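Shown here is a partial selection of chains from the complex, left in place.
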């Protein structure tokens, strides 16, 4: 019996079926009743789905139990460096390189010595109409955690 | 005559004077009438100030023309890799490593083939009270730019 499908292989099946059936990530999120960025990220392999969620999305897209097994398993999170160089992703890295020390200074000033959690954390995505060109609006929203011995 | 002070040296003077005088970044931003994250980032060396802004902030902090000269000059933007490993900054890098491909997919789905500008761009910082622990809320707001030959 072959090992359980890897997260990345499962993600490739999801994305291919999604494209071939003309479904959007937003539709998949709605189908699961889950937040948009969470759903997209999970289906790209960064979060585990529950067995119910995995079967539901595989059923919608006509994929089998082997894909569902892969979606459920616990991921090794993160993205390889070469994919991070894609221009659409790189702009976030650049913004962080320019504004990271300022965000650190402001977190310390406002909250004290600590961090914004990346675990108790959500991220939202929106389009904001603007006469000079619509804008991408990303909101990071994480619990402050203070250094606490 | 010695060369103009580097951005990082000017930033060290600003930060030291700020701490010794007990001033917050928010006060400096208010003094300049400029956005909070922009001001903090600029005074840490990531943006050029106008001569008027530079002199105004140096006067407030009791610093000389040599520091003002450094604040005005055009920066080489970016943060060295070792500073990016600081835990407060690293959490943003981690979030990007987990959610970057999802944001890319959603930008393409919603806007088409293109990027969120990191130049026509602003970033805001806020504290959101929450009974389970207050939250850091960061908003990235950049113009969508489509690949346009």
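Order of writing sets the labels: A and B. Residues in every chain begin at 1.
Here, contacts are C-beta pairs under 8 Å (C-beta built on N, C-alpha and C of every residue); 3 or more make two chains touch, one makes a residue touch a chain.
Predicted model, so just to flag it, every value in this text is computed and none were measured.
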Response to the item:
Full complex stoichiometry, one sequence, with 2 displayed, works out to 10
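Everything below uses one rule, namely that only the chains that are shown with their structure count from here on.
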Worksheet item: In angstrom, rounded to a whole number, how far apart do the mean CA points of chain A and chain B lie?
Response: 25
Worksheet item: Which chain A residues qualify as touching chain B in the complex?
Response: 24-26, 36-37, 40-41, 44, 46, 77-79, 83-84, 86-89, 91-111, 114-118, 120-121, 123, 125, 127-128, 130, 132-145
